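Part of the complex only, each chain left as placed.
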Amino acid sequence: MKLDVTAGGVYVIAPTPFHPDGRVDDASLDRMTDFFLGEARCDGMTILGVMGEAPKLDGAESLALSRRIIGRAGAAGIIVGVTAPGFAAMRALAQGVMQAGAAGVMIAPPSHLRTDDAVVAYFHQAVEAIGPDIPWVLQDYPQLFQVQMTPAVIRRIVMDLPSCVMLKHEDWPGLEKISTLRRFQAEGSMRPLSILCGNGGIFLDFEMARGADGAMTGYAFPDMLAELVRLSKAGERDRAQDLFDAHLPMIRYELQPGPGLAVRKYVLMRRGIIASDAQRRPGTALTETARAEVEYLLARLARHDARARLQAPAKRSAA
Amino acid sequence: MKLDVTAGGVYVIAPTPFHPDGRVDDASLDRMTDFFLGEARCDGMTILGVMGEAPKLDGAESLALSRRIIGRAGAAGIIVGVTAPGFAAMRALAQGVMQAGAAGVMIAPPSHLRTDDAVVAYFHQAVEAIGPDIPWVLQDYPQLFQVQMTPAVIRRIVMDLPSCVMLKHEDWPGLEKISTLRRFQAEGSMRPLSILCGNGGIFLDFEMARGADGAMTGYAFPDMLAELVRLSKAGERDRAQDLFDAHLPMIRYELQPGPGLAVRKYVLMRRGIIASDAQRRPGTALTETARAEVEYLLARLARHDARARLQAPAKRSAA
Amino acid sequence: MKLDVTAGGVYVIAPTPFHPDGRVDDASLDRMTDFFLGEARCDGMTILGVMGEAPKLDGAESLALSRRIIGRAGAAGIIVGVTAPGFAAMRALAQGVMQAGAAGVMIAPPSHLRTDDAVVAYFHQAVEAIGPDIPWVLQDYPQLFQVQMTPAVIRRIVMDLPSCVMLKHEDWPGLEKISTLRRFQAEGSMRPLSILCGNGGIFLDFEMARGADGAMTGYAFPDMLAELVRLSKAGERDRAQDLFDAHLPMIRYELQPGPGLAVRKYVLMRRGIIASDAQRRPGTALTETARAEVEYLLARLARHDARARLQAPAKRSAA
């Protein structure tokens, strides 16, 4: 079940659930996997990304976690982030997770790359390192990685390297970029490519209209993202937009670079999907004020979306 | 009428209206000034910022434009961006606009600064250059300027330099930063400071709750920002949030780094405030698809806010 | 006497002499100009660069200084740095100095540019701003400006824009870049281009062998640079290298990014070319220890090069 260019829908960026003492919480991991791929109707999961706290896991933990999720995921596709400072580590992880049954891997460019040729050369080297048979996702996230790729550079990468099957699109702004890439396809200068969008979904309404195949992002209501994608594909634009608009205040709040993961884990905990919102050290905790803000947003969202109707939060002892 | 730490409300970041042939459009400039400071109930305007296309104006044009707006603004405060690659240019513009009647100036740190001491030293040098009597706004916008200032660094600047009277807060995420600065004030370690928020207003709902005094940002509905600030100050949280939520899809769309100014000018033109959405060369134009997206957002917004009920757009000839 | 692609030799990056109180020192300016273009046998001067403290001069001072030097320079070519944060300021300065008799201008890319297309587009816009008739120098200095241009990107700029007549080459490392550009010329894919090298001359020995036409850099012994270029062109490789090696300890010392200008002005003062090593505020002064280090290097250099045989320095009062 390898990833290919027909992939679409929602591949949710998965957080890693921890116990408050820092151990991986396997029960939450299983429950979360079941929820994402079952009730939430996501098509796949992307694990070991930045928002999965991957750098805090050692090699053995990373592989064990990948195997556990892949084993539980059944037919759904699991994509594993293998971005690494060196090709040796990238190769080792990529080959390990593919043997464990992953659908594909995701690679982002290192932040020191400059010039179009240097970017293209890097991905040639990456494919040489992992081998030509592993399907991979090109991550285009200039805000985080400091590397900008024009549509023409993406086309060079896609045309040079057949194992690149998907773009994780999170350039910002990026609407015209999607339109340009789809135009390249339509005019025949680029082969078909799956495009899934990131940035917490904050442009997903228009990204779908521009030709995206879905989302690859983290948001505490991935079930909403999946519903939005289905509505968009069914041509139900206004219903999709109503749903999106109801969630936008929360999407925007969760998108904050620093506390975003803490918000996401808190809401997943409040929804009963994971047991604790703990991050492995070093992490960021929500302040009392921030938690109250999230609760306010949840309460308002609950007026429009039953998924946000939650029991009152448990009292916390002072942090 | 110099700027001081009691300033609040909305200081709208003003675009510069141009004729399609690139000349400054004085009639639109007057109409826009009247609208912002009259009907829209803004408290002031900030001109010659990045979103004012300031780098495309030469020195004489900058001064003429400043004088025209200041002359028309009456008692409202006009703040002028004087960020420059050298202190000689900064001094010349700052002194010129203050003589013309500006309320104050705004200064951002140059992007090469690193280390806390280098940041603090820079603002000492800037005040030495412009003189100690010109009130100035510290612009904290790490996403654009690549310079990060902790709350403690801002406190050092504020305590060292009495002529710093306001913070243009657009760190992202920044909610905890506002809380920390207000705590510094409460505990007596920092003198009072006006805090106006930027980032297109995308966090203004919570920023007001955290202790901000208002907004200094551009958005094609600054009248909404001013109303939101008034509702927040009156304690009408839910009404403020309803208003905010209705505008959030458009706020988010206008915040896009590249086409954002084109969106803003287009909507201001559609509202009849400026005659043309032209940018002086080199500029960015909206595509047909983007204009349709803006119209879709306007139509949806009009269901909640009468200010967005506009006549159908004029037909354009092909770009 | 406009700059063209046949230019070669040494265009010395000129500092701006100040009196200790911060005023421009016109007498030193004249003496320095006479020395550089006379006794030192340089072919031209480049003024208003970063090392000329240009950002500390206001518009009127910049123009006055340019006129004074151009007036005194006679037939030698004066190149003026016109890099600016906006095209309006670039145009104003470029047209002003060309009217005053400058040979050409120099333009560096702004540090936020990424992607090959963005770099090329920027220079198109710059030429549109200043007009197609002003000969200009492309400054390629990635260490300072954070913009990297491959040889192929430089070729695109050169072939697109006929008024680009010279490359100020200071990529580091850059030896292969010179070879590649000269190969482009030899194979006919790029028109001829003057290449002058920077980086304080620290690779000038090999840069000449790779095909450079000379140097455009600042060093307190530009007479040595000019002699080195003459020796290289005459095929006297070993004599050129002996001369270079004798100066290399000082070249290396002067190349330090922070104190470099202070070293350069100090040695020019010690040579009697300018009256004071003062920098306009904010500037960097040499510590006592650093001055002693420079004197030590001068004394050692004097064993090989009579130009470094100077009288003992005057006593300084404590800084």
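For reference, chains read A, B and C in written order, and residue numbers begin at 1 within each chain.
FYI, contacts are C-beta pairs under 8 Å (C-beta built on N, C-alpha and C of every residue); 3 or more make two chains touch, one makes a residue touch a chain.
Keep in mind the model is a prediction, meaning the values are calculated, not measured.
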Key: Subunit count for the whole complex, all chains sharing one sequence, 3 displayed   = 4
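Just so we're on the same page, only the chains that are shown with their structure count from here on.
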Query = How would you label the chain B and chain C contact, same or different, if same means the shared numbers make up over half of all numbers there?
reply = same
Rotation in the CA alignment of chain A with chain B, degrees, nearest 5 = 180
Task = Please compute the C-alpha centroid of chain A, do the same for chain C, then give the distance between them in whole Å.
result = 49
Remark   = Taking each chain's centre as the mean of its CA atoms, chain A sits from chain B at a distance in Å of 33
Ask   = CA centre of chain B versus CA centre of chain C: separation in Å?
value = 39
Task = Pull out every residue in chain B that's touching 2 or more other chains.
result = none
Query = In their shared complex, at which residues does chain B touch chain C?
reply = 54-59, 61, 84-89, 91-92, 111-112, 121, 125, 128, 281-282
Message = Taking the touch rule as given, give the residues of chain C at its contact with chain A in the complex, in rising order.
response = 114-118, 142, 147-150, 152-153
Ask   = So in the complex, which bits of chain B are touching chain A?
value = 172-173, 175-176, 179, 202-203, 205-206, 209-210, 241, 244-245, 248-249, 252-253, 256-260, 287, 289-290, 293, 300
